[in-house]
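Inspection log for the structure reproduced underneath, given as structure tokens.
The complex appears here without one of its protein chains, the remainder shown in place.
Our next item is chain A:
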Amino acid sequence: MTAAPQALLSVRDLTMTFPGRRSATGRRGAPVRAVDGVSFDLGEGETLGLVGESGCGKSTTGRMLVRLLEPTAGSVEFDGRDISRLSQGALRPLRRHIQMVFQDPHSSLNPRQTVARIVSDPLLVQGWTAADARRRAAELMELVGLIPEHIDRYPHEFSGGQAQRIGIARSLATSPRLIVADEPVSALDVSVQAQIVNLMERLRRELGLAYVFIAHDLSVVKRVSDRVAVMYLGRIVEIGEKHLLYDDPQHPYTRALLSAVPLPDPAAERRRERIVLLGDPPSPAAPPPGCTFHPRCPKVQEICRTERPLLRVAASREVACHFPGD
């Protein structure tokens, strides 16, 4: 791992184990390791895309980065300081630097609060006066492309795309340096998604934000990211610069994932060679031994069934595979 000297965020061996679910008889199932030793660095103003299918641990990772969840092991260093074990009190002054944007704008905004209240709330927590916070909220509305005069309206008076702009305005209130966005466009209509993607890119340029952009849509992630990490069953299987990763994927899972995305181009679709994986992703409660991808891997060898591959450098990025490339 080549740690940049001035990494804004430095994540090491991040792990989250949830206790097994209690059944009707009160017995606990096996613990679930949702995230298993995730490490990466993120520079100031950089965007890392985190992709993977449901249950791969990408959202859990995001929640640990903003400390909505306390990791069971590993560390999250923000600006050189480990925030993964800080008490809530010690965390508060740091919270203003790290904010989150959620998937469903309507369910992440309190329906009984006006936009003014929603957007200025983080500022009041940080000790701003009500008048200053309101003024700042109006500025933020303008910044995210909403009409400042609508500040006393309620969330239901806005469309899905506008509500997501409110969620983004709230996340920007405290002038954060890092935003963790968990599927910020996937609940929106196709024609509205591009508006929000463009907004997030503009804000990043104007404000120098760093993003961890979590999504299952590989096309959106390619658009917004500088680097991309592909997760499978709680682990990063490939991480690298986006063009390297998309143009020449090295992990068989990355390849399969990319080839499965339907292209909006019938001619290209017909020419394409598709790798169709068998079966579903296995449950993180009972991960397969060795490489967790081996039961679905088209090029599985004997060693894959027994020995877990670690991330190592191959073709200018990191890959966790015994046989990267062809």
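To be clear about the criterion, a contact is a pair of C-beta atoms (placed from the backbone, for glycine too) under 8 Å apart; a residue touches a chain by one contact, two chains touch by 3 or more; residues count from 1.
The rule is short, and it goes like this: contacts and distances are computed from a predicted model.
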Listed names "3-isopropylmalate dehydratase large subunit", "Peptide ABC transporter ATP-binding protein", "Copper resistance protein B" or "Oxidoreductase", matching UniProt entry of the absent chain: "Peptide ABC transporter ATP-binding protein"
Among A:Glu142, A:Asp265 or A:Glu302, the residue in touch with the chain that has been omitted: A:Asp265
Candidates A:His106, A:Arg153 or A:Lys222 - the one touching the absent chain: A:Lys222
Where the unshown chain meets chain A, residue by residue: 53-54, 159-162, 189-195, 197-198, 201-202, 216, 218-220, 222-223, 246, 256-269, 274, 276-281
